[in-house]
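Apart from one protein chain that is not included, each protein chain of the complex appears where it belongs.
Presenting chain A:
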Amino acid sequence: MVRGDGLYSGLIGDLKRYSYIKATIMEVCGTHTMAISRYGIRSLLPEGVRLISGPGCPVCVTEPGAISTAVQLAESGVTLVTFGDMMRVPSARGSLYQARAKGADVRIAYSPLDALNIAVNNKDISVCFFAVGFETTIPGISFTLKRAIEEGIDNFSMLTSLRTIPPAMEVIVKTGEAGVDGFIAPGHVSTIIGSEAYRDIAEKYGVPTVVSGFSAGDILTTVSMILDMIESNESEVRIQYEHVVKPEGNIKAMKMMYEYFNIYDIAWRGLGIIEKSGLKIKEEYSAIDALCRYDIEIEEEDEPEGCLCGDVLAGRAIPPDCSLFGGLCTPSKPVGPCMVSSEGSCAAYYKYGGDRVRYTI
């Protein structure tokens, strides 16, 4: 039960007036995935309104080949540092957690700067930071690169698998496979890139987009704002999460993002290669790029057998559609990343149920 009984009854009542609308609304943010399941938002909406998850969990969309490469580096004697969420994601070479259990030096950092500090304080080891993330995380990663380069920390490198969200949303709209009628745009990615970044999605492709906060009230209001646009045949970008997100975003952070990275085409789990959706270290700084330093490549790798993670991330399936869900694949024994990550769609469905009524407001 969400705190503040009855607080949202007005909002839920307002939503009833859209009961004649059939619409699929996609969120593209792991925290929204969790919040929607936790609050039981799906059960509060008119019957025709479906909420589905998209590629909003950075750990989940990281191509399995990049994880294999990270494991390979760790096994070769490099100290591999990454965010905690990445540790248990399986790849053809196993997970980083398994590599550590077998004796590799794999460490967890809260901040990329912590990874750099490991290198600064341990000159006798080679440290590689496995950097995954979206726009929220990339400016800090870029800042860390800047510091490493400026201070000449030559026992530090980065293996990057960094992505930007709007091109993935565009592909989802263009392929039409998920039948998305509206987007709940991510809150903290948008803090960096601003709501203007979704203008094409809304205006060129006609999909109403609202940047949302994370409370039950925020999400219900956002859904209502999207349905209102659908009803009146409008398509704009609007901000519900006004106190944190500005149309122009965080200009300083965006500038930092592109100082050390170039845009390139990168593979997303479930969505394939998306043009201009990735960021890689600029050629002039290739000495710090782990792929150059260790002369390795990220190879293409298949999904685990039977795993529907890719389809779930693309909005083509929901977790219960997967034959492994809840049986062979559970949070304690995950097959795919959507069950591993605390923000993964499968983990959220497993923990809180999907469309089942679990919480009342």
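As a convention for this text, a contact is a pair of C-beta atoms (placed from the backbone, for glycine too) under 8 Å apart; a residue touches a chain by one contact, two chains touch by 3 or more; residues count from 1.
Following the convention adopted for this analysis, contacts and distances are computed from a predicted model.
S.K.: Among "Spore germination protein KA", "SbsA Ig-like domain-containing protein", "Hydrogenase assembly protein HupF" or "ABC transporter permease", find the name that the UniProt record gives to the complex chain excluded from display.
M.R.: Going by UniProt, the chain not displayed is called "Hydrogenase assembly protein HupF".
S.K.: Of the listed residues A:K102, A:K123, A:K252 or A:K276, which contacts the missing chain in the full complex?
M.R.: A:K252
S.K.: Going by the contact rule already stated, which one of A:P46, A:G140 or A:G179 would touch the omitted chain in the full complex?
M.R.: Considering the complete complex, A:G140 is the one touching the chain left out.
S.K.: Touching the hidden chain in the full complex, which residues of chain A are there? Just list them.
M.R.: Contact residues on chain A toward the absent chain are 1-3, 29-31, 34-35, 38-39, 57-59, 83, 85, 110-114, 132-134, 136-137, 139-140, 143, 186-189, 191-192, 213-216, 218, 243-244, 250, 252-253, 256, 341, 343, 359.
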